[in-house]
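For this view, one protein chain was removed and the others were kept in their places.
The first chain written gets the first letter, and so on, giving A and B; residue counts start at 1 in each chain.
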Amino acid sequence: MATTERYVGSSVPRKEDAELVTGRGRYTDDMAIPGMLWMAVVRSPFGHARVKSVDVSKALGMDGVVAAFAGGDFDWAGPLLMAWPVTSDINNPPHFPLAKDKARYAGDGVAVVVAESRAAAVDAAESVHVDYEPLPAVVDMEAALAEGAPIVHDEFGTNRCYVWTNTNGDVDKVFAEAPVIVKERYRVQRQVPNAIEPRAILVEPNNATGQFTMWSSTQIPHVLRTAMALATGIPESKLRIVAPRVGGGFGSKLQVYPEEALALELSRRLGRPIKWTETRSEGYLATHHGRDQIQEMELAADEDGRIRGFRAKVLANMGAYLRIIAPGTPVLGAFLYCGAYTGEAYQIELTGVFTNTTPVDAYRGAGRPEATNAIERAIDALARRVGKDPVEIRRMNFMPPFTEATQSIGGLMIDSGNYPATLDKALELADYEQLRKEQQARRASGDVKQLGIGFSTYLENCGWGPSRIIGGVLQYAGGGWEAATIRCHPTGKVVVITGATPHGQGSETAFAQIAADELGVPIDDVEVLFGDTDVSPNGWDTYGSRGAAVGSPAVAMAARKVVAKARKIAAHELEVSEEDLTYESGRFTVKGAPDRAKTVPEIAFSAWTAHNLPDEVEPGLEESAFFDPGNLVFPYGAHICAVEVDTETGEVEVVKYVAVDDVGTIINPQLVEGQVVGGVVQGIAEALYEEAVYDENGQLVTSNMSNYAIPAAPEVPSIATGSHVTPSTTNDLGIKGVGETGTIASPPAVLNAVVDALSPLGVTEIERPATPENVWKAIRRAKGGAA
Amino acid sequence: MTALTGRTITRAWPRPRADFPVCTASDYTPALQTFRPQKGGPTLKRIEVTVNGVRREAEVEPRQLLVYFLRETLGLTGTNVGCDTTSCGACTVLLDGESVKSCNLLAVQADGREITTIEAMATDGQLHPIQQAFHENHGLQCGYCTPGMIMAAASFLEENPSPTEEEVRMALEGNLCRCTGYQNIVKSILAASQQMSGAKA
Partner (left out) sequence: MIPASFDYERADSVEHAIRLLGSRDDAKVLAGGHSLLPLMRFRLARPSLLVDIGRIGDLSYVREDGDKVAIGALTTHDAVNTSEALRELCPIVAHTAGEIGDPQVRHMGTIGGSVAHADPASDMPTVLVALEADLVIEGPSGSRTVMAGDFFKGLFTPDLAPNEVLTEIRVPNTAGRGWDYQKFHRRAQDWAIVGVAALDGESARVALTNMGDRPIRASGVEEALAGGADPTSAAVRAAEGTSPPSDPFGSAEYRQELAKVLVRRALERSMG
C-alpha cells in the first residue's frame, strides 16, 4: 500500500514506545537462559596496591559456586581494545580484563567467581581472600605529573600518557603584542555518567559449533565484536553481539569492558551461559567516568575586546588505564577552544595523565563541553576586563555569517554558520530586557536572592565522522561511515536495517520516517532493525551525535537505490522508458497517463516473483548503502540562563533557561526537542550538582546515587527551546547532530549566570560545580575572607 | 484491588491482540531464581501475594528483595533495578495501591498483600491513559525509568487528580531520569491527569 503522507519534519510519535511504556522492552538483565550461571567480580578496595595473592578456596567450597579465577588464570589473546592512539609516542599500557600483579584503581578487578544464583555469586565474591599491599595513590593530575609522584604504570616511569598539540598562526607574536591578556584557570570536574540502566551482560555459548551470542547493554555491538575477537581469540565470524533495549548510554556504554571479555571467556571455559549485572555502586567504580580536565585558558585581545589569539593548556585525566577512545575524547574538543569566534592565532597543548582512578572516557559531549567551558567563560572574563557586556563581546568576536565552507582559526572547516542569528533569537525568547530590569531592581533593593544572566554561544563538531580525516589526521583507528539496507517485502512492508545502535534517541522512528517518505509507504509498514550483528552486519553504531547525521543519509541513500531499481522495473512493466516516468510518494506514473502507474510495494512483489524483469535487473528489491561523510557537522546555538542565587546560603536555582539551536534539517521536532532538553538538564546537573570526588588514597567518596547528586524533577527547570535551521552541506539531507548540543552548551551558561548574579559582591569566578558551598566560598573570598 | 481509574483490574495479563503488539511471559525462557536455597541456609518462607490480580504462591528466601521476586520468580521484568540506594525509583510498583520502591522491600513483606506492576496498566490491548500520555508527549527516551515513572504517577494521581506542574515535579522527587530532563514526563502526567479527570466527569 502506498501513501502520500509526509513524515519527515513532523513529530511522529515513536515506534519504540509501544513496548517501552508497557514494560515489555527487553533489557539485558531481563533475559534468562536455562543453565545460566552468574558472574561476580572481586574488586580492589584500594586505589593502588600490589596484589600479592588471591585465595579462592573458600569461595569454591561454598554451595552453588561453580568456578573462581584470579587474573593470573587467564591467558588473553590480546589486551582490551584502545582505538585512538592520538600520538605516535603515546604511552599505551596493555589493559587486561583482570589485574594480575597490581591493582591500579579502586574497583580494578582482581578475581572473578561464577555461581548458580545472583545471591550465591555475591556471597562467593565476598569470601575471596586477596592479600593486598597498599601503595601510595595519586589522584590529582598536577600531583601525578610532579616529581616523586607514585607511578601508575611502572614501565613508563611517568604518569604522562601523551602530549598533543595544535597550533595555527603565530601564537607567540600575537600574545606578545596584545595589550590585553586574560588568563583563567578552570577545572572541569569528573562526572559519573549514570545511565539509569546499570550495565549487564549475558553470553550464550553453542558448544557444538563454537559460536557465541553476547547480549550486552552496549552502544557499540559492532565494535565490540571486533574487540572481543581481539581479546579472546574467538573469531568475529563466530561471534554474534546484540544490544537489546539499552537503558541510556551517554557515552558510558561506548566501551569495551573487562566484564564483557570475562563473561565471554568464562562461557567458553565452562560451556554455560554466563550473566553479569553491575550494581549501581559497583558501576560507579567499574563503568567509565567523564570529563576531568584542568584548563589554563588565555585570550589575547585588543583594548576594545577584539580577540586576537587563543591559547589553551589542558590536562586530561585518563584514569588508571586507557579505554577505547580515552586519549581522543579531549581531542574531539581540541579545535573548539576558540568557539565561534575569529582570531589570528590558536594553540592548544593537551596532556593526557594517568592517575589511580576509574578510567575516564567519552561522556555526552566528549571533549566539547570541556572546550566550551573554557572559551565561553573566558570570553566573559574578557568582557569584565574591558568593561563590555557579555552580549556585545560575543557579537564583536563572532565569525560573521557564512554560507560557504569556512576555516575557523581552531582548524575546522565549518560548512555554514550564522551565530548572531541564534543569539538574537535567544535574546528575544528570553525577554532579555526584562531579565536585566529584574536584575537591576534586585540589586537596588539589596535582595537576598540576586538574579544573574549567563550566556553560552556554542559551536561544536560532531556527526562522527569522515573516515579519511578522523583516521588520517586524527589517528583514530576506526571508521566513521554508516550503513543501511532497505528490503522491500512482497507484501509491501519495508525493513530498514541500520548499522546505528540507538538507545533512547528515537532513531528507529526517525529512520522509518525517512524510508517511508522516500518509498511512499505508511510508516507503520516500516520496520527498523538494529543492534544485532547477525541482523545488521555492518555499522559503526551510535555515539558522537552520529545517528541522525551519518545514519540517516545512509538510510536515504539505500532508499534512493531502491527507488532507482524500482524505476527500471516499473518502466519495463509499463513498457515506457525510465524518463517517461515521474516518481512521487511511492508511485511511478507515466507522464501524461496518470492512471498508468506502479507503486513501490507492487514493484516489490514483481521483483520477488521475477516473472517479468528487465534482462539486466536481478530479482528482489533490496539495496544497501554506505555513507561516509566528507566532513563533520557543526551545530551551534545560543543558550541563555537566568539564575537566582541565595546570597546567604549559596543555593542556586535556575529560573529561566532558553536554548536556541541550529541543528540543520529536523526530521522529528519532538525528538529534537527531547534531545535538547535532556542534554541541557544533564549540563545543568553538571554545572550545579555533580562531581565525582576522590580522596587522597584513591577512594571514590561520592560512591553511589545517594551521595552523588543527580537531580530529580523538582531540582531542574523547564527549558524553552527555539530553533534556527541552516541545512548542513555535509550530507544532502542537511542534518547536523543534536544528541550532545545541550550538554555542551549549558554548563557555561549556568556558571556565567552565577558569576553575573554575584558580580556586585565582587565575585569574578566560581568553581564547578556551583554547589551552595562553592558559591558561599566564592562570596566569602570576594569579601576578603570575612565570614 | 485498588481502582486506578474507576475500573477494577481483575486479570493479570493483557491479552495480545492483532492491533496492539504485546508479548506474553511465555515468550521468554523461564526465569531463573535470584536465590537458590543453600544447604544449611535460612528457612524458606511461604508467601502468598496477589500480583496484578492473580494470586501467586511461592517459597522465598527471607533476603529475596521484592523486585527480584517480581522480575525473576514471576518473570515480570517490566519493573527495573536502577540503583542500590533506594534513590532512582525505577523499581516503583504499587503495594495495596500505593507507590513503593520494590528494591527496598523484602518479598516476605508483601505476603498477603496486593502488588500492581507496569504489566497491569494496559488492559484489553488498550494503553492506560498515563501510558498513552507518555507516548503522545514523548515522555520517554530509553524507557528504563518509564515503568517506575508511570507507577509513581498512577499512585500520585489517585491522591491528587488535578495537580499543578510544581506538584507533579515534587511527586517525582524519588524517580530519576537521565534522558528526558523531566520536562516531557511532567507534561505527560499533566495531560494524563486532564484526560483522567475529564473521563470521570
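By definition in this document, a contact is a pair of C-beta atoms (placed from the backbone, for glycine too) under 8 Å apart; a residue touches a chain by one contact, two chains touch by 3 or more.
This one's a predicted model, so the numbers in the text were calculated from it and none came from an experiment.
Among A:V21, A:V54, A:L80 or A:A119, only A:A119 touches the chain left out of the display. For the chain left out of this panel, the touching residue among A:E16, A:E260 or A:E715 is A:E715.
From the options A:W76, A:W608, A:F626 or A:W776, the residue with contact to the unseen chain in the full assembly is A:W776. What chain B contributes to its contact with the hidden chain is residues 34, 38, 41-43, 45, 61-63, 65, 81, 84-87, 89, 92, 95, 98-101, 103-106, 108-109, 152, 155-156, 170-171, 173-175.
Hidden from this view is one chain, which touches chain A at 118-119, 122-123, 126, 279-281, 648-649, 651, 689, 691, 693, 701-702, 706-709, 711-712, 714-715, 771-773, 776-777, 787.
We take it that only the chains that are shown with their structure count from here on.
Centroids built from CA atoms put chain B at 30 Å from chain A. In the complex of the two chains, the chain B residues touching chain A come out as 14, 20-23, 28-36, 38-41, 61, 63-64, 68, 71-72, 76-88, 90, 117-119, 121-122, 127, 131, 134-136, 138, 140-147, 150, 165, 168-170, 172-186. Across the complex, chain B is touched by residues 11, 13-14, 16-27, 29-34, 36, 63-64, 116-120, 194-198, 245-248, 250, 277, 279-281, 503-506, 670-671, 673-674, 677-682, 704-706, 710, 712-714, 716, 718-719, 742 of chain A.
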